[in-house]
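Data block below; observations after.
Complex shown without one protein chain; remaining protein chains in place.
A, B, C, D and E are the chain letters, set down in written order, and residue numbers restart from 1 in every chain.
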């Protein structure tokens, strides 16, 4: 269950309006690695945690913080949109500076949300849940979290460079700091889990399931000069085994030839020869049932 | 530029048809962390690498291998679909075992692809490029790669459990091994980059941009018992600083109050009092231009 | 800013496992009118409210409650998935009852989330923000909210019919009640706003902008028997004017003929006659600039 | 079955080209509440209506009118695009006024459609059927329709403000009028259905299914000052019962603890203690079958 | 402008209910090549046709017919869903035959549409406008139409095989016939346009723009045996030139090396050597302006 505190976690007040920056900030609100993504990712991880209560606490608590970041950035966007001269744009466009600003706006800010934030990325594409991951395996998910905070902090840093507005930069300085913390905390969790389960995830796969002769081979699928002196092609691998360099990887199987299928698929009909290779449907299927 | 070798990288031949397993295998072909995702993710990272040629080689070569994995899994799916009795399903469904099998198929395998693999996940949702990342920052992207291979190997392990078909399992044993290698190689790359750029990504953010007082605080946004004894709330953080535990995080800013906007937005009209707070559009915008 | 209370708002404990019901419940979690939709819809409305603080409170508070509903339903789904026999499905499927159950599962529950809830609808399609609305106009948004709670309660009622599990039904009984409340509260808000702004939204459109001769005509675009005795084709309209019935609506404009465009579009070339109608690009564009 | 009349329902002829306005108008063609949405929404409602033939007529007839609105707006967009100087944009961009215009275009209008309308919103995102609703319950669907026409008319009003082109405005004045009519007609239908089925939708839920103690409680999930004097927190609710104000809502259930799941999920392994809580899979599932 | 005739274009009455067939028929309603796709594709082509009025008539008229096909199939689906026992599915599932049927349903038919058709494909994915094409070039679009009707008729034929219901088959026999006609008509149009504009689309590209030495080379990018005796690798090409066979295609350009970019991107920093290659931003950009 959740509660809302009316005050913001941190300041979200720009010096002055800037509709183009409002569009750009949408990326860290509703983009692939925006606050909607991390909030939902951490909360779904929490909902699905089975046992390991300290991890459930960790992801629920951080996910809840991120809900507050959605609020901060949405507020900032709404304020950056105040005072955009959206009436009679065809007139405004005659002043090229205004024209450039308005051409660079997200039209949804004008037409759809009435100068409010939208749940979209910086190109106007709606957020979707295909961005997030909650797998039930804590080590894999903590790695997803390290990635999300790394990509997110990178985008915040780029946005910081793109503006000189001290109010926007102040909010971004807070996000940079929280992303530092979140990278730290997820890395600490990854380390703890790796110590318990091993570094190759998931740690529960029996070695006899795995074609282990291929587990440490760096296969060079590109033409040209060797790269056999890299940390990923020689020496000790992170899991303790030794990397092997395969300069010219070759196929380990035949050219695939698929069986023609019966006429009821209306696929391109097989030639007469090929037809004879197809066994009777019913026989094969019956065998499967036995 | 790419070349195609007609032989498969590894075996992809099931013991017998199984249309339901064909549906399930779609997840590692066209799902969020399937082979289409890793192939495209690594290739786009390669296309965008600037300098650092050994990394470009690494991602291009691995991405090229993954193209061959798409081929292997697609071939396996096509073979698992051979001999499904798709004519007159209403008759077939009277046999409940057949009925269960056919109810569990992906209908696209019957209607759209004519018993071939589709570029979709196990629920029939088409692959989309919102799954992948290629940011131009190698450390963040190598972390994305560690995550992708961890999620992918987890899904392969689950699929291994879901079948007793020795042919399907043989292919999965190869994928488990390659995912082990790929986790190893991306982790080796992460380590090398962290040594160069620091562990908080991106390493290029000046500390004066960051509200560093918040960079190591674990904030407890959940009710109830303390978690101040965790590796993420006390002791040394991965970046060398010290974690701090904040049991009762409080807001650092005011309740946000947005300015009412002019009538041309047709937002709900502000009250008379609120109207007076709104400055003239043209004045404000003019100031911005100066 | 948000806080999380570890206890659930209401019970979410099924009598027994039911993976098919788990799939069905995804609709009210991650579907078009699921809890993710209403939570995000109300919160974005709150973030964007300008003035009218009592409405901001209303939507923020209700949106916060809905976050807790996401948690309840996700927990219920996770519990319904416990004990599904997902190992060696090809063996399990020989028992047709088990086969039917497993054929009816969402494969993501097995392969992707490890028996946890996913941010998807009942067909496995990820939630996306194209479902929600936050327009900056309170009357229109309160109407969107009445609709969302009506559709949502309808789906809850259907799910109630689809199970006899007393634990699932208990949770649904709570959701039915809260949806009753939320319909009530949004209708109360609609009424208050209509009294202030008029019932045709947005109320701020000057009548001279509107081709008012068409504002109350019911136009019959279907063949056959008259429907001139309906409450929408005669008598007093909700806005106080009188409905008019137009049995045979006719066009009010010409057949549209578009100008051929220059060769640089590589559109199908216009005939010689048509070419002469096209004025010089540069002239026309220049005129526009003046 | 449908017929096409070659003449347009209303004028769609701009005074002059305006590629930026062409982009903006896409919102009411292919956006969430554009004409594609209302046409498809009303037609699918009609296709699915069971009994209640006068409602079927109403939605089919209005849906058919909306098809004609798609045509009008698409024609307007095509005309607004005539004469955009799309050859050698890199040269054109040196004139900042032209540059601003061309920067503000939807690139699909140039590259994909050859100066024609596209089935997309104003940000270039393709229309999708996740926007629409046809539930089989007339009251809920009429409410969806009231919402759609309210949002749509709001967007038309905003677009009216954004241009001074008298031809564009003339078309918009017609759309404003038809949206007035459509709001009126759907509200008339809602009222008729509420009188029959009650105002809480769906009206067919037996009260014993509902946890009625929660059906009229306004729960305050936000911090701070009371809002117990609002029309949604006190007095008579629209359904005739009395609103109750709950200042400090509390949980009605325990903290959720999920059971660990078997190893075949490859979730993070439970601790030894937790493992003992897990009953044998087969036993539990067998019980379910009985 | 459009009109609706209440009668259906053709019969849409199944012999008996069949919820699984209802799901399958969704493919030709809301799938990639379903009736929603062809209706919208032809209508948008019509809206955008410039000159060439006989083609505009052709696509508008056929698009209008397809609207009636949407109606027929939606009606058939609604009837196939009548009488599905959706109450207390957990009880019903104990009968494995019923269980198989219900497991095979689209859950949206039960929960979302109340036994009506949905605007989705057979896997439950909503229709989206990314499926359709209207390019402004008639030859390319007529080819898109030939493809759409070929794929569509293939799917209809497969669905015909999947049922023995004479009512469903009757409707499908009509669709097979209309798809035959539509293939015929689009092919006739293609032929007429090819005679006018040439067979390589678009015909308006000057030959000096094209690297014509590559315009007729069949490049063999696969390993192994030659295919130099195929109709696409030797002899006269459709455009009258002669096919050439290139057994071992080679690169025509260097290995790409991208310039490192400035620090403000926070990309992985280039090495010192690489840094010197990067020219000053401002200089380069200034040059561009001149």
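Everything below uses one rule, namely that a residue touches a chain if its C-beta (ideal position, glycine included) is under 8 Å from a C-beta of that chain, and two chains touch if they have at least 3 such contacts.
Bear in mind that the values here come from a model prediction, so they are computed numbers and not experimental data.
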| item | value |
| --- | --- |
| Contacts of the hidden chain among displayed chains | A, B, C, D, E |
| Given E:70, E:162 or E:189, the one touching the chain that is not displayed | E:189 |
| Residues belonging to subunit C that touch the chain removed from view | 154, 157-158, 161, 224, 255, 264-266 |
| Subunit B residues touching the omitted chain (full complex) | 1-9, 30, 36, 40, 43-44, 47-48, 50, 60-61, 63-65, 67-68, 70-71, 74-75, 78, 94, 112-120, 126-130, 132, 134-137, 289 |
| Missing-chain contacts mapped onto subunit A | 18, 20-21, 23-24, 27, 31-32, 96-97, 99-101, 103-104, 121-125, 154-155, 158-159, 161-165, 221-224, 251, 257-261, 263, 265-271, 274 |
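One rule holds in what follows: only the chains that are shown with their structure count from here on.
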| item | value |
| --- | --- |
| Length of the line joining the C-alpha centres of subunit A and subunit D, rounded to whole Å | 27 |
| Gap in Å, rounded to a whole number, between the CA centres of subunit C and subunit A | 25 |
| Per-residue overlap in subunit D, given as positions that touch at least 2 other chains | 5-9, 18, 32, 60-61, 64-65, 71, 75, 78, 97, 114-115, 125, 128, 130, 135, 137, 154, 157-158, 161, 221-222, 224, 251, 255, 258-259, 261, 264-267, 289 |
